[in-house]
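Below you will find the structure I want to go over with you.
A protein chain is absent from this complex, but the other protein chains hold their places.
Just so it is clear, A, B and C label the chains in written order, and each chain counts residues from 1 on its own.
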Amino acid sequence: MIVTLDPEAVSEAVGRELARRGLWSQRLSDPRAGGRVQFLIRPGSVPVAAEELLAIDGVAAVAAAESPHPRLDAQPRRVEVGGATFGGGGDAAPVFMAGPCSVESPEQIFSLAARLAPLGVGFLRGGAYKPRTSPYSFQGHGAPALGWLREAADAHGMLVVTEALGEEHVAAVAEVADLIQIGSRNMHYTPLLRAAGATGKPVLLKRGMNATINEWLLAAEYCLDQGNAAVVLCERGIRAFDRSTRNVLDLGAVALLSREHGLPVIVDPSHATGRRDLLAPLSRAALAAGAAGLMLETHEDPGRALSDGPQALTVGELEAIIRATPARLATGERSGQPSPISSCASAQS
Amino acid sequence: MIVTLDPEAVSEAVGRELARRGLWSQRLSDPRAGGRVQFLIRPGSVPVAAEELLAIDGVAAVAAAESPHPRLDAQPRRVEVGGATFGGGGDAAPVFMAGPCSVESPEQIFSLAARLAPLGVGFLRGGAYKPRTSPYSFQGHGAPALGWLREAADAHGMLVVTEALGEEHVAAVAEVADLIQIGSRNMHYTPLLRAAGATGKPVLLKRGMNATINEWLLAAEYCLDQGNAAVVLCERGIRAFDRSTRNVLDLGAVALLSREHGLPVIVDPSHATGRRDLLAPLSRAALAAGAAGLMLETHEDPGRALSDGPQALTVGELEAIIRATPARLATGERSGQPSPISSCASAQS
Amino acid sequence: MIVTLDPEAVSEAVGRELARRGLWSQRLSDPRAGGRVQFLIRPGSVPVAAEELLAIDGVAAVAAAESPHPRLDAQPRRVEVGGATFGGGGDAAPVFMAGPCSVESPEQIFSLAARLAPLGVGFLRGGAYKPRTSPYSFQGHGAPALGWLREAADAHGMLVVTEALGEEHVAAVAEVADLIQIGSRNMHYTPLLRAAGATGKPVLLKRGMNATINEWLLAAEYCLDQGNAAVVLCERGIRAFDRSTRNVLDLGAVALLSREHGLPVIVDPSHATGRRDLLAPLSRAALAAGAAGLMLETHEDPGRALSDGPQALTVGELEAIIRATPARLATGERSGQPSPISSCASAQS
Partner (left out) sequence: MIVTLDPEAVSEAVGRELARRGLWSQRLSDPRAGGRVQFLIRPGSVPVAAEELLAIDGVAAVAAAESPHPRLDAQPRRVEVGGATFGGGGDAAPVFMAGPCSVESPEQIFSLAARLAPLGVGFLRGGAYKPRTSPYSFQGHGAPALGWLREAADAHGMLVVTEALGEEHVAAVAEVADLIQIGSRNMHYTPLLRAAGATGKPVLLKRGMNATINEWLLAAEYCLDQGNAAVVLCERGIRAFDRSTRNVLDLGAVALLSREHGLPVIVDPSHATGRRDLLAPLSRAALAAGAAGLMLETHEDPGRALSDGPQALTVGELEAIIRATPARLATGERSGQPSPISSCASAQS
C-alpha cells in the first residue's frame, strides 16, 4: 500500500496517524524538485481500509493492489461440514479430529473409533495413503483402508477426514471423506489442489512447511477456483533452524488468519512438534490463539504403530486434553466484520 | 543418547519399547560380524532417564553426554525476584511486564507507571539504551532514563526490568534494575553475559532470533557461571522466511522449557509479531503454553512513540488483555519433578 | 555413526584420530560403572569408511545405519542423456540448458533455438505447463507447446528438457523430452516422482526450496525405484530469511554432492536469485563448485516475457556467460572413487 500526501501536508503528522493505526511506514520522496512525499506501508502492518487512510488530513491518495484471492475472501466465516462447524465466532466449540497416523487394519480403526466418539471427537482421521520421505517406508493400505475408515466412522456417528495423496486417489477419497485433506508436502502441487477442488467437497489444506502465508492462501484459492465448497486451513508447523521440536508451530499465523481475517484454522500439534509430551500445552495454546479445532494423532498402542509412534497420544492422553479444553469464551472479539487481508502484506511477503 | 542391545536381544521388541516412551530411534549395526545392534535416539524425543531405558529387556547399555549446562539444571524451579514469582508450578499467577519501548521523558514514564500499577503490572519496562539496526536512529536517553524509571516504579510499588545494552552500562543498570535484561541481538555476546552474571542480579535473557534452544541455555549458563542469582528466559520470536508477522513466536520452545524442564519463561509477543492486533490472542496462547509471564510494550500515545509505535498497546488494550487472563489452572501437571533436558537433543541440535 | 572404544582405550587419543580425519565427534559414556566410551559422529563430518575407523587403535566397533538410497548410490558417476554427458570427472565440459520461462509461441521458440544452438547450448528448455503461485497467472500453453519445443530443438540438433507439472502430463512430456524436469514445488510429491521414474526416461530433479539434502536424495530414490534410467539433480536455491536475492543458492550442497559423492548436479542461478545482474558471477561460481552444467532462463525480449521477465537473460548476455566459462580443469580431483554418502549425516539431517 502506498500513501501519497498533499503537497502542503505535514509528513510527520501523517506519519503519526499511520503509526497510531498500527502501520509500519517508510517515507519515500521523489528526488526531483516538486515531488510529493509518499509512504510505503510495510508488511506486518495492521490491515486498515484505504478509506480510513484517505480520511487522514494531508493524505491525497492511497494505492493498493487488488486482493490476489477474491474467492477465499468471499468464503463465509462459518464453515459447516457434515454438521460440524468451523470458526465463525466465539460461540463455536472447537472441533476435534483424532485417529492413527496410518489406518493399519479394520480391527484397529473400529476399536479406536469406538473409544474416540464418546470423547467428543467429531472427525476420525487416518491415512490410507501415506506420504513418506523414503520409498522403502510403509506407504499405507490404500483403497481398502478408505472403506474401513468410513465404516468405523459411520458406526459411531463420526465424520471422516483423510488425505488424498495423489491425483489418482482424489475420486476415491472424495467418495468416502467428509473433508479431503491435502498434505503439507503437496500444498504446492497445483494439479492436486485443482482436482480436490473440482470434487466440490470441502478441503482441509495443510500449510506447506516452507509456505508463506500468502502462498498458503493462494493454494486455497486454487481449490476454490474449481468450485469447491470451502477450505479449512491447517497449521502443522514450519521448518526452521532448530530441531528440538521437529517443526516450529506458527501460532502467530493462526491468530492472524483466524482472529483477524475470519478464516477457519485447525492446528495439528502432533506434526508440528513430533513430541507427545508437548501436545497438551500446545493444544491449549492453539485454541487460545484462535484455532477452530485440533487434529491429534492417537493410537491405542503407540509402541506398535506402523508409523510415527513416538508422537502418537494414547486414548487416555487425548481424553485428558479434551477434558482440559475450556468452553470457548464468548468474548465478542470475533464477532465483528473480518478485515480484508492486507494486499500489501500478501503482495510482498 | 545411544542404546546398545544385548547380543541376544530382539531389536524389534526393544524398538517398540522406545517408541512407546516417545523416543525417535534409528537402528544402527556394526558392519563387522558379531557387532551388536545400537539405537541412536534422535533429537526431538521425549526425555527419558537412562535408568528407565536400562530396565527394558534386552538393553545392555545406555550412553549419553553429560549435560552441558549443570548450573542451569540446578536452578530452582521457582525464581523469586523482588517479591515476584516466576514459574514453579500451577499455582503461580503470571507476571506482567509493561511499559514503553524507550523511556522518552520523566513525565512519560511517571504518568504511565501510575496507570499500569493498578492493573497488576508487576514490572515497569522501558529502554534507557536502545539497540537499533541503524546508527542514525534514536538510541535512548541513557543514564538519566534509568533514574526516571526507578523513581517511577518506586512511586507505585513496581519492580524494574531494563536492558543493559553494553558492558559499560551493566553496573548502572544493575544499580537500578531488579532484573537485568539481555537483548535478543546480544544473546551471543558472551562478555556481556558474564558481566551481567557477575553483578549477582537476576537476568532476563532474551532468545537470540537465530538461537537454537541449546545455544540459549548455554548463554544462560554463561550468566550463572559468574555467580548470578537466577536466569529468567524470554522468548521473543525467531527469524524465519515469512514476514507477515515480524518474527515467528516459538511457543513449542516455551512449552518444552517451561512445562517439561521447569524453567521460567516469559513471552514477549510485541517483538515476536510487531503487530498490535495479534497481541491479545497470542498473550493467551503464551500463558496456555506454559509461560510464567508476559512482556508487552505499552504507550499512552503510540502515534507519538519515538520507537516501535505501531506495535505498542494503549493502556486500555493492555488492560483488556490482563482482564482476560484466566486464573492459572492448578492442574498439577507442572508439579512433578522437572525432566533433565535431553543431553542427546541438546548435543545435536 | 557410533564409534565404541575398547575398555582400555585412551579416549583422548581416539578423539584426536577422529578429528584428524575431519570427524566432528561427541563423547558419550554409560552412566553405569563399566560402560565403554562411545563417540557419536555428528552431521557435517567428512565421510569416512567404517573400515578406516576400525583400524584406529582403541576402536572396538563402528555402527552405522544402512544407506537409505541404495539405487542412487549405485548410479554411475557419468550420466549420458542423448549424447550429452553430465559429470563423471574433470574432463567433461559443462552442459548448458537455456530457453524461456514459458514457451510462448512457435515463432518465439524457433527463433530462440536458432540463436542458442550455435552458442553451444545443448538443451532447449521452456515451460509448456507452468507452476504458478496464483491460479490467475498464465499457466502455459500446454500440450501444443511441447510439440513446438521438440520441433525447434530438432531443427537445430538440440535436446529438450521440460517440466512435467502433473501426473497427467508425464506421458506427453516423456514422449517429447530427453530429460523430464520435476520442479522445485513438486519435489515432495511422490506420485509424480514415481510416474516420471516409471517412464524410464532420465529425470532432472530440482531441489525443493525447503528440502534437506537427505530429502532430495530420497526423492531421487523414488524415481530410480521405478526403474528410471538416471537422475540428474538441479540446485535452484533454498528459502531463507533474506530476500535481496529471491532464494539462497546453496553451492555447498553442490560441492558436497558433485565433488565428493560423484552425483551430477546442474545449477539454475536464474531461479536461485531472480536477478539477471548476478547470473554471470554465480554461473562461474557454480561450475567452480563442481556443477555439471547450468540452466539459464533466456528470452529474446525479456520485457515482453509472459512470465519471469526480470530474471531472463538476453541472448547476448547468455553468450557472454558461455564464452567466459573456462575449459573444465582436468585436475584429477574428481577421478577417484566417490565416497559413500555418510549414512550418519543423512540419517540425522
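Some observations on this one:
Rule of thumb we're sticking to: a residue touches a chain if its C-beta (ideal position, glycine included) is under 8 Å from a C-beta of that chain, and two chains touch if they have at least 3 such contacts.
Just so you know, these numbers come straight off a predicted model, no measurement behind them.
Screening C:Leu53, C:Ala92, C:Val170 or C:Leu256 against the full complex identifies C:Leu256 as the residue touching the chain left out. Set against the missing chain, the residues A:Ala19, A:Val46, A:Val62 or A:Ala272 yield one that touches it, A:Val62.
Checked against the hidden chain, the listed residues B:Gly82, B:Gly157, B:Pro191 or B:Gly227 yield one contact partner: B:Pro191. Across C:Ala113, C:Ile213, C:Val232 or C:Ile266, the single residue that touches the chain missing here is C:Ile213. The chain not displayed touches chain B at residues 68, 131-136, 165-168, 185-186, 188-192, 194, 208-210, 214-215, 218, 221-222, 225, 239. Interface with the hidden chain, as seen from chain A, comprises residues 1-2, 4, 26-32, 35-38, 40, 42-43, 50, 54, 61-65, 239-241, 347-348. If you put the missing chain back, the residues of chain C touching it would be 16-24, 43-47, 210, 212-214, 237-238, 240-246, 248-253, 255-256, 259-260, 272-278, 280-282, 284-290, 301-305, 309-311, 324, 326, 329, 331, 333, 345-346, 348-349.
Following the convention adopted for this analysis, only the chains that are shown with their structure count from here on.
Chain geometry summary: the mean Cα position of chain B and that of chain C are 39 Å apart. For the pair chain A and chain C, the distance between mean C-alpha positions equals 32 Å.
Chain geometry summary: the mean Cα position of chain A and that of chain B are 27 Å apart. Multi-chain contact residues of chain C (touching two or more other chains): 239.
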